[in-house]
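Of the protein chains in this complex, all but one are displayed in their positions.
Right after this comes subunit A.
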Amino acid sequence: MEVLKIATAGSVDDGKSTLIGRILYDTKSLTSDKLEAIEKTSKQKGYDYLDFSLATDGLVAEREQGITIDVAHIYFSTAKKSYIIADTPGHVEYTRNMVTGASTSQAAIILIDARKGVIEQTNRHFFINNLLRVKDVIVAINKMDLVDFSEERYNEIKADFSTLMAKRDYQDQHITFIPVSALKGDNVVNKSENTPWYSGQTLLEHLEDLDKKDIYNTGTPRFPVQYVIRPKTEDFHDFRGFAGKVYGGELSVGDEVVALPSQTKSRIKEIYFYDKKYQTASRRSSVTITLEDEINVSRGDMIVKVGDLPTIDKQFTANISWMDSEKLEPGNKYVVQHGVNKVLAKVEAINHKINPDYSGIDTDVKALGMNDIAEVTFKLNKPIFFDAFKKHRTNGSFILIDTKTNNTVGAGFIQ
């Protein structure tokens, strides 16, 4: 079964929650009790239409204010795929939630209010989705019902957006434009009669057609060891299995491998998933591997193929998305969690701040505040084994943990 993870983006009130509610409604994924609750609340609020955003805005404060405050994960499936959609808040204050949503998604839907067109938030959201190398971006030009389904307006917005696209760093990102009305349902699941000038797919048709190989980032195989399995039972007296998830590429029995940081070589002896043996461990599967030789491997170490080593270094430069109200300043210390590996890190320098509206960079920066994006150089107390984020989405990313509060305060993408 295929699972497609999607994040939404767009400014406050652009209609993200409504769009998701509409998808649920039109795919008949809303159960009768949930639909009843929406009908009841819509009526109470005095609306003459169904407020589908009520399907996702689950917190009391959200329903009171009519905005999304925290990411919600929504599930539905068609005969072809299972979908997980992250409904993210549009408020600037919650940009970090958008970064979070984009980090786990293979596709993103950016909404634009057709009356407002491309605004600063659109720049920001497009920038973030490009920075995080989300492979497929759908620009849904929403509220077309409020601009009389005007083709001219649609083309105007499309042209504005295209000037942004020219500036993006990750040029291979696939971008599709769709005119929709989330509220009325035009071109969301069903083709609209109001847009005869639009010959493309509806939003759902597009998602249904996305091919696995087009949306998953691949690279070379990386196997971070999560857990060492030593049963010490009679039947498995000498069993020493390395449990983890395979990222990037696949690993097979017989592959010559190196364990990092020790750089000891060995060969893959067995690959287990539960009690069954396999020849090959595919990408994204959680397996247990045994090696031919008794070598010392523990949690946080990494098994890779011979001749295909990542960078091993105590220093790196990365783009950071800062998510905390406490400032990041040179000299500050954080825990860097890179996959399942943790090391202590010191901020060496803030090289520059990046303006997410593509207006350039600021080089004279003393500190980073909430929602800032910047290039930062770190020094570590131990080497880690990383790839550039461009080459390896998992092995090139990390999170920053505050040593005092233990909170996750930032995310980084290694250059």
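Note that a contact is a pair of C-beta atoms (placed from the backbone, for glycine too) under 8 Å apart; a residue touches a chain by one contact, two chains touch by 3 or more; residues count from 1.
Rule of thumb we're sticking to: contacts and distances are computed from a predicted model.
Q: Just to verify: the chain that's not displayed, which of "Tricarballylate dehydrogenase", "Protein NirF", "ABC transporter ATP-binding protein" or "Sulfate adenylyltransferase subunit 2" does UniProt list as its protein name?
A: Missing chain, UniProt protein name: "Sulfate adenylyltransferase subunit 2".
Q: Which listed residue (A:171, A:233 or A:296) would be found touching the missing chain in the intact complex?
A: Per the contact definition at the top, the residue touching the missing chain is A:233.
Q: Give the residue, chosen from A:6, A:19 or A:74, that touches the chain omitted from the document.
A: A:74
Q: Given that one chain is not shown, which residue among A:42, A:104, A:155 or A:377 touches it?
A: A:104
Q: Return the single residue from A:335, A:367 or A:380 that touches the missing chain.
A: Once the missing chain is taken into account, the touching residue is A:335.
Q: Take the complete complex as the reference. Which residues in subunit A touch the chain that isn't displayed?
A: 1, 3, 31-34, 37, 41, 55-60, 63, 69-75, 77, 82, 84, 96-97, 99-100, 103-104, 226-227, 229-233, 235-236, 239, 241, 243-245, 250, 271-276, 278-288, 299, 323, 335, 337, 339-340, 393-394, 397-399, 401, 406-408, 411
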